[in-house]
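Data first, discussion second: the structure below is written as structure tokens.
For this depiction, one protein chain was excluded, whereas all remaining protein chains were kept in their positions.
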Amino acid sequence: MPGRIIEWIDQRFPLTSFVKHDLTGYPTPRNLSYWWNFGFLAGFVLVLQVATGIFLAMHYKADIAQSFDSIQHIMRDVNYGWLLRYMHATGASAFFFVIFVHMARTLYYGSYRAPRELMWWTGQGLLLLLMATAFMGYLLPWGQMSFWGATVITNLFRATPFIGDQVVIWLRGDYTVGDATLTRFFSLHYLFPFIIFAAVGIHLVALHTVKSSNPSGINLADKDNIPFHPYFTIKDLYGLGIFLIVYSVFVFFMPDSLIEPANNIPANPMQTPNHIVPEWYFLPFYAILRSVPNLVGGVLAMGLSVMIFAFMPFLDRSRIPGGAHFRPIFKIQFYLFLVDMFILGYVGYVPPTPQTIVIGQIATLCYFGSFFLIPFVSKAEERWLMQRGLPPEITALIEKEAHDKEARKKTPLRRKGDIA
Amino acid sequence: MRTLMNTLWKAVLLGCFSLPVWANEAVLEKVAIETDVKSIERGAEALMGACHSCHSMKYLHYRDLVSYGMDKQKVETWRGDQPLDGAILAQMGESDAMASFGKVPPDLSLMAKARDGGANYLYSYLLGYYLKADGMAGNHLYPETKMPDVLNVSGTTDAAQHAEIAGQARDIVSFLAWVSDPHEAERIRLGYYVIAYLLVLTTLLYLLKNQIWSRLK
Partner (left out) sequence: MSNETVIEAVDDGNRRNFLIKLTSVVGGAGVAATCVPFVASMNPSTDVLAKAETEVDLTGITPGGIRTVAWQGKPVFILHRTAEQIDSVKTVGNALDPEPDEKRVQHPEWLVVIGVCTHMGCVPNKEGLGWICHCHGSQYDDSGRVTRGPAPKNLEVPPYYFAADNKIIIGKTA
């Protein structure tokens, strides 16, 4: 009977073929390491955040007179409200952690290179959507840090040329961050995750067109692909188990470690806390913002620091395939970049002193420097490696890719069934 | 090269996790707060005597104290003419407080979370009063405070007396810790079960993963 129903559906909708082609039977390189689990984990955390968020929204009140109180109501009176709240707050940090590892994997293994540029750019878009969602969500508890963090960041839009002040007022709906701001942030915070869902869909369509890269960096032969189910379904579930253990340790045993103490104080527009600090996942970018003493310069630097990732497919000019696997200089650059991120995070966290400001400025220069140097270093490295001698598969692959590029230039793109 | 990278990683992670320690300046006296109902009730009693005249705990209701397990008679005496269903408000009105102190004493519902150092901070603060040169009481941790030395720390020289006051402070802070997070005990209990379950499930998933992958040559 279930077979007959599925047959009926299949005549009207590509259910079975879709499941076979894109889910269970989807060809995946057999040598994917655990670094490839993080895309799935990101999707899982998205679902977790939406689920906890929807149930929290049943009790939350987006009104400056009631929001802080409604969250106390959730924490104290609502059945398991404390659990929903802690899951949602921890989930936000978990989301960024997973995404940062996911991005690091992509950078290290060169998965942003042709033909995966669109994957990288849709990912970039997803990162921006996530940052906006998190920023707006952080205002909702209406604590001291919520209010002042939102005040500082919305103030940055004053950097917009000519209409800066009006933009800030338009964004806030008021001269200061107030009730209008809170209500609209709640509305958009609820909306954006669904835009993220759609963008994830596009991200996955792109993935299924170009297929996953793999740790060796070389496109494997078809025989080295294995069906996604059951191999990677079980591997993803196992990775999920590990993730949930770490996540649960935070939720159940140290949930307040991620909540700034100042956010337990209701917002007071008349008094700024001694130390305004964004959530940890914004710290490096915040440090870059503060490194430039000029408002517009700081905003541009911060914006560029997020957007510059998008240029990676163009900056990296090496023809050595894959990422750090065959490229020792790229590998060192990558690790140095990570260290720089941590330094920037530290600078963003501590109250600024003359020493930390200088460290921050040097770290900012290193940050942008590593990107600007890539075009030159990658080419120099390629020449050095070719001289040193590469494994024959790599040289063969480089020659083949160059050949394919020439061939693509000659024949126009036409698909079976095209009318024009 | 590998081991160097590994050690570097570990050093960085260690650095990150010790950040909260570095970021704090004051050295606080550590307090071992109590988490059982009786001790918390004792803390409530001490707080109602020493603090309730000026401080509210508006996110807590008197009935919450009863449902937690405190003695109903005691709660009745604490609430005075405030309703049982109502929030725990300060005995002193806001305008009187403004007149006496220049500001309204802060609500204590979340005080154990709202300060860096949490319970340790509150404990050190309560015991941090000392007698200044002009005979007035000052506080080491928060010199600008308008709050008087309610436990009379600055007036004691006797070690036994100080120990008794320290005990009172510990009770009060234990109660305040419970007030700021009434579900902590339940959360931790549930946490043990969840982690245990996840360890079992993850082990099963690991075994299943190995079994499925062994099908590949």
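Just so it is clear, A and B label the chains in written order, and each chain counts residues from 1 on its own.
To be clear about the criterion, a contact is a pair of C-beta atoms (placed from the backbone, for glycine too) under 8 Å apart; a residue touches a chain by one contact, two chains touch by 3 or more.
Predicted, not measured: the structure shown is a model, and the values here were computed from it.
*Asks:* Decide which residue listed in A:80, A:170 or A:384 touches the omitted chain of the complex.
*Replies:* A:80
*Asks:* For the chain not shown, which residue from B:37, B:99, B:185 or B:204 touches it across the whole complex?
*Replies:* B:204
*Asks:* In the complete complex, the non-displayed chain touches which residues of chain B?
*Replies:* On the side of chain B, residues 61, 63-64, 67, 85, 197-198, 200-201, 204-205, 207-208, 211 touch the unshown chain.
*Asks:* Since one chain isn't shown, list which residues of chain A touch it in the complete complex.
*Replies:* These residues of chain A touch the chain that is not shown: 51, 55, 58-59, 73, 76-81, 83-84, 237.
Please note the rule applied: only the chains that are shown with their structure count from here on.
*Asks:* Let me have the rounded angstrom distance from the C-alpha centre of chain A over to the C-alpha centre of chain B, please.
*Replies:* 35
*Asks:* So in the complex, the part of chain B that touches chain A is made up of which residues?
*Replies:* Contact set of chain B toward chain A: 5, 8, 12, 15-16, 19-20, 22-23, 59-60, 64, 109-110, 113-116, 118, 180-183, 187-188, 190-191, 194-195, 198-199, 201-202, 205-206, 208-209, 212-213, 216.
*Asks:* Touching residues of chain A toward chain B in the complex: what are they?
*Replies:* Those residues of chain A that touch chain B are 30, 69, 72, 75-76, 82-83, 86, 226, 230-231, 234-235, 237-238, 241-242, 244-245, 248-249, 251-253, 255-257, 259, 261-262, 264-265, 335, 338-339, 342, 345-346, 349-350.
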